[in-house]
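Just below is one structure, and these are the notes that go with it.
Complex shown without one protein chain; remaining protein chains in place.
Take a look at subunit A:
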Amino acid sequence: MALLEIKNLHARIAEDGTEILRGVDLTVNAGEVHAIMGPNGSGKSTLSYVLAGKEDYEVTEGEVLFNGENILEMGPDERAVAGMFLAFQYPIEIPGVATMTFLKAALNAQRKARGLGELPTPDFMKLVREKANKMNITPDMLKRPLNVGFSGGEKKRSEILQMELLEPTLCVLDETDSGLDIDALKVVSDGVNRLRSPERAMVVITHYQRLLDHIVPDIVHVLSAGRIVKTGGPELALELEKNGYADYIGEAA
C-alpha cells in the first residue's frame, strides 16, 4: 500500500472559487523522496496546503489517501497526528508563545492523541536541545517567541527542528529553500537527509533545482496549471533548470 495516494484531486480557493488544482494524481511510497517542481501559480503551495488541511481551500473532486485512509474529512491536527508534516514556505510568527512552549505543546498533543503519556519535562528539554544543536538553533532562540524576529534561515531551521522532533511519516516541504543562503541551505538539507528512512517519505516542493543538489529525489514531477504534466527521475530537474518551464506551460493550457 502506498503511503500517500492522491487521486484526481481538484481544489479551489474557498473564498472566490478560483480553481487551482485540476486533477492531481500522485502516488508516494514509504522511503521515497519526490520533488514537485513547477512555475509560479501552478498550484504547488496549494497542493501542500490541501494535504495539510487548510480551510482556505475546498476540495471539489478526488481523494487523498494517507496510509489507505481518506484524510480529506480530517482536521489539520488529526492529519498531523496521523503522521503528516508540512514545512511552511512562510513560517508564521506567534508572538507571546515561546518556541520551547510551542514545541512541547505540539509534541505532547501528538503523544496524547496516540495514547502515549506526556514526555517528562527534563526528557523533553534534553531531546529538544540535542536536536536543536544539530540545526544550529541556540537555547536563546528556543526561549524567544516562535519565529518572531527570526531571520529567514532561522525560521526554516526551526521548521526542520519541528520535523525532527515530531518524526512524521510524510514530510511535505514547501519551498524550504526560499530565503536561504548557501550555508543555511546546507544545514536545512542535512536535517532533511537525516530524516530519510525506509518508513518515511518526502514531498519536496521547489521552484529551483538548487535544493535538489542537496536533497536528491528519487522521482521528479512537473506541476503545471494544477496537474502533474510530467514525471521522471532526477535528470528531469536538471533538464528543467536548463530549459525552463516553457515547454510545460503550453502543454497544460
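The rule is simple: a residue touches a chain if its C-beta (ideal position, glycine included) is under 8 Å from a C-beta of that chain, and two chains touch if they have at least 3 such contacts; residues count from 1.
Simple rule for what comes next: contacts and distances are computed from a predicted model.
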Checklist outcome for this item: Looking only at "ABC-type lipopolysaccharide export system, ATPase component", "Ligase-associated DNA damage response exonuclease", "Fe-S cluster assembly protein SufD" or "ATP synthase epsilon chain", the name UniProt gives the absent chain is "Fe-S cluster assembly protein SufD"
Checklist entry - For the chain left off this view, which of A:G31, A:G62 or A:P76 is in contact with it? => result A:P76
Checklist entry - Among the options A:K54, A:R194 or A:H207, which residue touches the chain absent from this view? => result A:K54
Checklist outcome for this item: Sole touch to the unshown chain from A:L21, A:L86, A:M100 or A:M141: residue A:L86
Item to check | Where the unshown chain meets subunit A, residue by residue | outcome: 52-55, 75-77, 79-81, 85-86, 88, 91-92, 94-97, 101-102, 105-106, 109-110, 113, 145, 162, 166
